[in-house]
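Note that one protein chain of the assembly has been removed; the remaining protein chains are unaltered in position.
This part shows chain A:
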């Protein structure tokens, strides 16, 4: 088993109009080589799903800076002024979702759940248009699953089968997004042979991963 491919082959999996999930939290744990290649390929009309849109020149914000997104689903866009500008001027649709809800919707999408129930957002603008369900006397919002065509992730280390290990706080959305897309591409800081990662240390199982690209320097 060898899922390692050239950057060009990985990017060829993405087409105009795709729904694309990108891992990372303020660009910590975002696959920068994949972002640069996606900018270079100039794939358009992307629906971008990410925690935040990073910065104009860093993380998934590069796609926003290059005006490649028609819609953005995120929990926070405050660190990327270009996202705010595109939203205010009506160029790009932006949907803001509480962070804990967003990650659970993605998890639901990947794990075959019909949605999740959360009390987060009750009594706020977030509850508008959503079903409320009472369980044991407590009110929850029904939040539906989210899936994508492609997930673009970053890992500190991957073996050729796609077993993933993260480092520091760079896991964040990566592990959850791995399960929720039709095609999952991981940029790995280090690629090792099968067997070199102790199965006990694997965080994201290889079965979620389709392609690996070399993110080493």
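Here is the rule we use: contacts are C-beta pairs under 8 Å (C-beta built on N, C-alpha and C of every residue); 3 or more make two chains touch, one makes a residue touch a chain; residues count from 1.
Assume contacts and distances are computed from a predicted model.
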{"item": "Candidate names \"1,2-phenylacetyl-CoA epoxidase, subunit B\", \"CoA transferase subunit B\", \"3-oxoacyl-[acyl-carrier-protein] reductase\" or \"Energy-coupling factor transporter transmembrane protein EcfT\"; UniProt protein name, chain not shown", "value": "\"CoA transferase subunit B\""}
{"item": "Per the touch definition above, residue among A:60, A:92 or A:172 touching the missing chain", "value": "A:172"}
{"item": "Contact residue for the chain not shown (choose from A:120, A:147 or A:183)", "value": "A:120"}
{"item": "Touch residues of chain A, complete complex, unshown partner", "value": "25-28, 51-52, 74-79, 84, 87-88, 96, 98-101, 103-104, 107, 118-126, 156, 166-176, 203"}
